[in-house]
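Below is the structure I would like to discuss, written out as structure tokens.
One protein chain is absent from this view; the other protein chains keep their places.
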Amino acid sequence: MEQTIIDTANHLAGYAAKAARVKVVAAYPITPQTTVVEKIAEFVENGEMDAEYIRVESEHSAMAACISAAATGVRTFTATSSHGLALMHEALHWASGSRLPIVMTVVNRAMGAPWSIWPDFSDSLSQRDTGWIQFYCASNQEVFDTVLQAYKLCENEQVFLPAMVCLEGFILSHTYTPAKIPSQEKIDSFLPPYKSGWSLDVDHPVSHANLVAPDWFMEFRYSIQEAMENAKRLIPEIDRDYGKRFGFEYGGLVEKYRCEDADLVLFTMGTMGSDAKIAVDKMRKEGLKVGSARIRVFRPFPMEEIRKLIGNAQMFATIDRHISFGMEGFLATEIKSSLLGQKDTPKVAGFIAGLGGRDVSSETIEKIAKKSLKWMDTGKVEEETVWVDLRK
Amino acid sequence: MSKVPKSRKDLPLTPLSYPTFGSMGKTGSWRTFRPEVDYSKCTKCTICWVYCPDAAITRQNDDSPKIDYDYCKGCGICANECPVKAIKMRREEE
Partner (left out) sequence: MTTLKELPKEEYLLKGHAACAGCGPSIGLRLLFKALGNKVIMAVPACCTTVIQGPYPFTSAGVPLQNVLFETTGAAASGIVAALHARKLEGITVVGWAGDGGTVDIGIQALSGAAERGTDFIYICYDNEAYGNTGMQRSGSTPYGAWTTTTPLGKGERKKDMPSIMAAHRIPYVATACTSYPIDFVNKLRKAKSIKGTKYIHLLAPCPTGWRYDTSKTVELGRLAVQTGLWALFEIENGKFTLNSPSDRLVDKTKRKPVGEYLKLQERFRGLTEEKLQMIQSWVDEDWVRYSKQCV
């Protein structure tokens, strides 16, 4: 039976794990993820969810338990944030190299030192090279839907990679909004039972992941890259199919808003994408041709989608809730990279905003857009990277 | 069960290795000394069979040992443990 509930993104991630009929959950608490695993504990203990709940003693063990459970033939789930994700780092590599379709919710929170509990993307973006598919959500509904879409994608035999579904801490994780949960029947017809590419089976013994010499290592790595390319193709298909079945879709890899005739396209990730729409509408009323593109999937990076957005745009403005010290935000770098060698490329202005949870409102985004438009008119990007609202 | 891949399409999804005798090749080539069993002294106690780290000794139907020289590394544990000293270690070249 379809229900409409009012709940937080964290709880909805829990609902999604339940709806996906996850069988093993590894749970370790960290702010602001904690309510994900608490919700799942409720479901398991009251019998609503038939799953094994492993209360591990660290995030590193959480991912290790998921890797082994997935290898033993079941759908697995875990969740973490910030330093917990960082602690799992080597295990993330191991999971993708093992081609296991684990889905993890990452409730984005700034990395320390110093301690911060507020959101930015330094945690998940630092893991961009681990071979995990990365989704960035802008609403509670999207979190629920994306967890289900992620399982469908990861268990596709052309993919078999793990995925993280990212959502900003406190902005989404602890904010109550309405959300629709489809009927279990409909979910079951969308998401078939667990499938993996290999498993530990006493009737067919194998040793997994013993030493691979230089003569074949590259080819195994290449197959992960191929899987990422396949994911790039499958994500929009799955999103469209999900939209047909359940009424919610998110533009596949990139959620575009009023970009068709835009002079300036604003690139964002996560909830800034929602605020960007408000800013775009306001500026459009003023006669400014601005559009916004929310990068929903950071890995695999939607290079082709970025190139399609060149259109007649003269300016791209990237807003990164992240900084790679010594360079710039990853979104800026990868967008610039996507434009290289293309015809009539727009200029790119990079903006850093919202680190450590500093609020980025639609007014802030409007300021960013207006500054970019000014540079567009003068033809010169005055500063390659601008730290927005930085105190003097 | 295990085939050395010849091209990318032979590769499994992720490195999966199948049980193989001689995973490191014919480790008998590692030997300097080889054990030799004097079956007239052997009491078929099976101690040598139990302690071979390489499982290179087969326990035959009558419980006497059969050493697989393709894989025996010549460690000498069997000779050292034999309670009746029925196994002698001899230099390979002899």
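Going by the order they are written in, the chains are A and B; count residues from 1 in each one.
In the analysis below, a contact is a pair of C-beta atoms (placed from the backbone, for glycine too) under 8 Å apart; a residue touches a chain by one contact, two chains touch by 3 or more.
Since we're looking at a predicted model, the values are computed, not measured.
Peer 1: From the list A:E2, A:E45, A:D188 or A:D201, pick the residue that touches the absent chain.
Peer 2: Spelled out, the listed residue whose C-beta touches the missing chain is A:D201.
Peer 1: Using the touch definition up top, pick the residue from A:A26, A:C259, A:V297 or A:I335 that touches the left-out chain.
Peer 2: Residue touching the absent chain, from the options given: A:A26.
Peer 1: Write down which of A:A16, A:A71, A:A262 or A:A279 is the residue touching the left-out chain.
Peer 2: A:A71
Peer 1: Please pick, from B:L13, B:C42 or B:M89, the residue that touches the omitted chain in the full complex.
Peer 2: B:M89
Peer 1: Where does subunit B touch the missing chain, residue by residue?
Peer 2: Missing-chain contacts on subunit B: residues 2-5, 15-27, 30, 45-47, 50-56, 59, 63, 68, 70-71, 73-77, 79-81, 89.
Peer 1: What subunit A residues would touch the chain not displayed?
Peer 2: 23-24, 26, 50-52, 54-58, 60-62, 64-74, 76, 90-91, 94, 200-202, 204-213, 216
Please note the rule applied: only the chains that are shown with their structure count from here on.
Peer 1: What does subunit A use to touch subunit B in their complex?
Peer 2: Residue list for subunit A touching subunit B: 97-99, 160, 197-198, 205-210, 212, 216, 219-220, 222-223.
Peer 1: Using the touch definition from the top, list the residues of subunit B that touch subunit A in their complex.
Peer 2: The touching residues are 5, 8, 11-19.
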